[in-house]
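The structure that follows is given in the form of structure tokens.
Excluded from the complex is one protein chain; the other protein chains are retained at their positions.
A, B and C label the chains in the order they appear, each numbered from 1.
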Amino acid sequence: MDFLKDPLKVAADWLLGIFAGWGMPELWANVLIGFLGIFILVALLMVLDIFLVWIERKVVSRFQSRIGPNRVGPFGLIQPFADIIKLLIKEDTTPEGADRVLYNLAPILSMMSVLILWAVVPLAPSILGVDLNIGVLYIIAAGAIGTLSIIMAGWSSNNKYSLIGAFREAAVMLSFEIPMLTVMLIPTIFTGSMGIGAITQAQDTWFVFLAPLAAVIFLIAAIAELGRSPFDMGEAESELISGYNIEYSGMKFGMFYAGELLHAFTFGGFWAILFFGGYRFFGLEQVSAFLAIAILFFKAFIGYWIIMWIKYTLLRIRIDHMLAFNWKFLTPVAFVLLMATAFMNALLADASNWLYIGGMFLSNVLVAWISLEVARSASRRERERVEGGKAVEAHQ
Amino acid sequence: MSTETIIWLIPLPPALAFFLIVLFTNRNKALSHTIAIGAALLSWLGSMIVFARALGVEHFGEHPFESSINWLPLAGSWFKIGVLVDPLTALTLFFVAWTVLMIFIYSVGYHNFGQPEGDHDQKGLPPHGATVEEHGNKHVVPSVEPMYSRFFAFIGLFAFGMFTLVVSDNLLTLFIGWEIMGLCSYLLIGFWHGKKSARDAAVKAFLTTRVGDVFMLLGIAYLYSVTGTLSFREIFTETTLHALQLIPSGVLGFSTAGLIGLLLFIGTVGKSAQFPLHVWLPDAMEGPTPVSAMIHAATMVSAGVYTVIRMFPLLSLDAQTMSVVAFIGAFTALFAATIALAQNDIKRVLAYSTISQLGFMIAALGIGAYIAAIFHLITHAFFKALLFLGSGSVIHGMEHGVLHTGNHKVDPQDMFNMGGLKSKMPITFWTFLIGGFALSGFPIVTAGFWSKDEILADAFAHNLPVFITLAIAAFLTAFYTMRQITLTFLGEPRTEEASHAHETPWTMTFPLLVLSVLAIGYGWLGIPEDFPILGGLLPNWLHEFAGATLAHHPEAGEFHPVPLLTSFIVALGGLALGYLMYRNVNSSAEDKLQFGFLKNKYYVDEIYEAVFIKPVTWFADKAVYQIMDKGFIDGILHLFGPGTQGIGDAIRNYFDLPFINRFLGDGSANVTYFSGEKLRVIQTGRIQQYLMLALILFIAIGAVLYFFVFA
Amino acid sequence: MTIDQIIFLVVAVATLIAAFRVVTTGNLIHAAFWLIAALFGVAAIFAILHASFLAVVQVVVYIGAISILFIFAVMLTRKDMRDQGPQLNRNWGFGAFLAALALVGLVFLVHGWSGVTKTAPAFPSEFDAVSALGNALVSPDAYVLPFEVASVLLVAALVGAVYVAYNRK
Partner (left out) sequence: MVPLSWYLIFSAILFSIGLFGVLSRRNLVAILLGIELMLNSVNVNLAAFWRYGTVTNITGQVFAIIVFAVAAAEVSVGLALVISVYRKRNTVIADEIDMLKF
């Protein structure tokens, strides 16, 4: 039973016993076990990544009324392996005039920025890489490394398109970090801690009921952070051919690609953790650690599916519109929401649970409604200015 | 909110309105009057809440609402200021709030809000009317007051002063409110400062009341020096009062209490326009009519009487003071009533009647009729505000006629130019009639009857000469009131202007209606218990309530038929006589009562001119200006001038020019120039070189400090 | 040497090498990336010091924002991608001398200070540095005023930077 409850500890104790038997000092043994854990987690994630490719392709084809991969293996399940083999045996080109070190470093950093995120993901009540008390900031910090990898890739490729793509992507990521960090502070307010584990523990009521608007803003910012459509500024096939990764081929491109998919899944997971209770589901997580992991992954897959849904439904937004949307709408709304939440939190500190939830929910709805009204009137004025009075009438 | 908090807040809205209007909204007329009326409404609301809560308190006189805070630190203790609402204050708040609110509303209509700007109106003069073109016809309509917002700011400040005075629990804040009102009355009487008469009236009012105020301040200072406190509740304790009564003051045989009371009373004489300081009140009619109603009928002069009533426990300690008070009150009542007989200006008649009625109250206090004085104070505030506002309405209607005919020589305030307005201005007529009957003491129905009857009854019981004087005054009151009504409203129009007058807008008539209800209804609260027939119907609520203010509850007087009959006779007789005498009078020449000495107010102004003003002017001109200022002070200055100039020249020529200019001035410039020329090469414009230089110096200085200074 | 010391030395040496490359490398883009490496090193030093908040903020602010800004600026201020001419000015020798002098002075001062041999006190078990820092930043008894002034400074810098760099055409 212990193994079902807390497999990590059981396994660690078991390994420690073995290593001690070999006469290894306890300190070294612990370090070794830590590295082993990291290795296992990363390996599992990479396997997951392979299947994400398959899922993505299947889902997109269903969106587009196709069947998708169906030749290799049952339901095309072996297809991603075929893809990998193709990528592995492709020629690994490096353009002339490229900055070799940075050029080769970029895909690694890209992958790394995703993988280090999993260090703070609470997979189950007892399975948590590092319980950082600043987990929320850590997510942003990892995003900063992702930005870095894109800049590196864009610059070192010695290609205009890739540089432009990298600039755009960096601008977008820097900009959307702000509303993202701001709304991530809202679960922090509810919890009183920035630790991801603590945030999950605190969600007796899913935070999405307390802060629906924050969840929406987080999703939008996350999509922008991922560089997925409709915010895929960095790639923008029709304008920049393929943006920052234009010059990459073979497994290096594969790492960007896999990194992007895993990133999307990871943010689906963070969405679930921050707003949908993480591994919690009516006490089921207490039954077994594996059940908790399953719940978390199920939620993360739903988040991932929503991200895909948006990606394959909406068109790309122009870069200036997108930045304006962030700076003139999303960021102010996030700030206002943060202030409103802090205010309500102080106001309802001693209120009953239901009153607290109701007050929070209503304040969110109110902020959303007001900001939409303001945005609507502003955009109407803008449209009148740009198109003149008659054009507006024609629109209506 | 607790009642105490509300009381603290009552005076505040008008003051805020004053600042808001003066600082921000004075360009927007509608906003300004909205703010002012809103403020008045808030104060009204607060007053009504306080009043209602006061009614609900058992033995309110012993447990008034009071609250105080530390204000000025004194050696070892604090001077406290605070608020106090006892029955007297509650009643005063009631009528002040009502009249203030009504007057504010009335002012909107009076200043022609909503009418166009005048053709050639200018600030400081009353509006002259504007020409509008309608369907091709040009005609003249009233124009809006050019200083509209300023007016509302001033009356807002005024209301602040009045509320402060009423709710304060000590003489000092009372005096502050008192002085704010003095300032406001100056500003408002001189509101149309383009008119010389208005300017003069403003200065006169200010200076005359100042005479009273100085004595009042002396009284306050004396009181403080004797008792060490100015708080009413602390002064009116048995021990303090007893002490005040026993210590002789050393002046004319007055006790300390008597002398202080007398000094405070002189303040009231100035504020409430009692003889001999009454001269300012009729002249103050130069101000806009709402001001006349506010200052000179409902509130400010009431403040004087209120203060005397407030200090009654002190005053009543000394019989000598009381007789002075009674004498001045009774004399003023009669004196002013006689002057009112011969006045032709509709507002001046009311002004003298105000003086006369205030005399009634003072006389009532002088004979110890405390409750009667309160009662008359309240009823008088209502019906006198009503009469003033009514007269303003009449004047407004007449001005309308003047604008219609275009004959600006016709004085719209002269009663002999009116007549027959009853059918033109029905609402004004009926409300004015109610007010006039209340003033006359028309039996049973009106509030004025009950209060005046109570004064007469008390006077009959205590002091017969006063009773007779007041009875005559009451008779004259009824007479000149009916004269006024007859000349103004009855008969046929005597001028074309009068025949073109018409009713004023609802903002003016609505306050009239409200006030006329109060002018009638308020009297029913104070019917004596043993009055025939009516006595038992309603309990004498006012007596119970107001009497509780004093430590010793005053007994209701025995009913006696003589004063009652007197009241009936003087009121009805005066009214009848007035109507009979004036129903056929068509011009001032036909008026048999236009005696010179009455017309000229017994030459009091002239006497003052000769006795006080002329000598002072002469002294100021001759002694102070010619000899002291011009001869002596200017002479000294003329002596200084050339001497200083000589010294200055010397310093300039022998020190400034050679030493400072040449040596220091030019020399330093040359040195700077030369050194700059040499040093400028190190300014390379290269930031890193500067930084290196700074770093070298930093390291060098650090090393020197480390090794030599701190070592 | 304990593990702590070894880790510290490795990180410190790597950081210093990166920093040295920042000031000597000819390629400015490389300099910017070397700066990123050096800043990572400093973040690691913060982590060794148990200043976890500072470490993460170092990554977010310096690497996530400031370095990217540097890279942008480097790219915006050049007509082509190559660097021309020497990257050190004529007085670099004197500059190196002054920097060395400053180092000597600082080391001398550090050496002469009595508190230099101090070792770190045990980290209190129930002490949460992040919440303590948060409370200190917004507590009126502590540092709310500098915190607000810093906020104002940031806003002023934001507006000023936009104004200065705005291309009026």
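Please note the rule applied: a residue touches a chain if its C-beta (ideal position, glycine included) is under 8 Å from a C-beta of that chain, and two chains touch if they have at least 3 such contacts.
Every value quoted in this text rests on a predicted model; they were computed, and no experiment measured them.
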Visible chains in contact with the missing one: B, C
Interface with the unshown chain - residue positions in chain C: 2, 4-5, 8, 12, 15-16, 19-20, 22-23, 28, 31-32, 35, 38-39, 42, 45-46, 48-51, 53-54, 57-58, 61-62, 65-66, 69-70, 72-74, 76-77, 85-92, 94-96, 98-100, 102-103, 106-107, 110, 115-121, 123-124, 127, 129, 132-133, 136-137, 142-143, 146-147, 150-151, 153-154, 156-158, 160-162, 164-165, 167
Residue numbers in chain B that touch the chain omitted from display: 680-681, 683-688, 691-692, 695
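Here is the rule we go by: only the chains that are shown with their structure count from here on.
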Overall pattern in which the protein chains touch one another (line/ring/star/complete/other): line
Geometric centre distance via CA averages, chain B-chain A, whole Å: 75
Computed distance of Cα centres, chain C from chain A, in Å: 28
Two or more partner chains touched - positions in chain C: none
Sites on chain B at which at least two other chains make contact: none
Chain A-touching residues of chain C, taken from the complex the two chains share: 3, 29-30, 33, 36, 52-53, 56-57, 59-60, 63-65, 67-68, 71-72, 75, 81, 128, 130-131
Chain C - residues contacting chain B, complex: 89, 91, 94-95, 98, 101-102, 105, 109
Contact footprint of chain C on chain B as seen in their complex: 688-689, 692, 695-696, 699, 702-703, 706
